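Heads up, one of the protein chains got dropped from this complex, but the rest are sitting where they should.
Coming up: subunit A.
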Amino acid sequence: MKDFAREENGGLIVMASCSDERFPPENMLDGKDNTFWVTTGMFPQEFVLKLDSCIRVSKITTLSLNVRKLAVEKCDQEKPDQFEKVFEVELANRGDRLQTEVHQVNIRAKYLKFIILQGHGEFATVNRVSVVGGDDDGAYEDQGYGSMQRQPSMGYGGSAATGFNASRPESGGAAGGGGGFEDEF
């Protein structure tokens, strides 16, 4: 299925909050899992992905290392000045194995903003971003990640708002610092 984040399909990183020339943000759109963009100290860090046109998005996938909290926001306007939250998740630390995060969504977007709110440790990478969908009004086929069903069983389903609420029971609690990581800026 067409990955709209890929550079050859018109995907473009228009903003990244940090950069090391050796690991440019374009590494996330090259289709390779072994090249990455790396955060260079402190959190949050974010980047904005621009799609070729405003499309219906049905699935967002990220491959990463050391990401602890990830939020995704969308904008369906021509100018990316207002974003709405799509989902926020906490990712388990998988050590030196890639974290694969697959989210079924039902949104329209021209821009997607990915925010790494916290890391497992000082630095984190994003190796790949993939955006699947199209303007065929949601009649997408399911393929690629075999275990993900069309009716997702993991709590972040068709409604973006539901997925968001369900995935952040810790908001507020973290302020008390009781064992939670109230880390970084």
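Basically, a contact is a pair of C-beta atoms (placed from the backbone, for glycine too) under 8 Å apart; a residue touches a chain by one contact, two chains touch by 3 or more; residues count from 1.
The criterion applied here is as follows: contacts and distances are computed from a predicted model.
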Can you pick, from "COP9 signalosome complex subunit 12", "Translation machinery-associated protein 22", "FAP156 protein" or "ATP synthase subunit gamma", the UniProt protein name of the chain not displayed? "FAP156 protein"
For the chain not shown, which residue from A:E7, A:D33 or A:E84 touches it across the whole complex? A:D33
Subunit A, residues in touch with the chain not shown (by the definition above): 18-23, 31-36, 38, 40-42, 63, 65-66, 95-98, 121-123, 125, 127, 177, 180-185
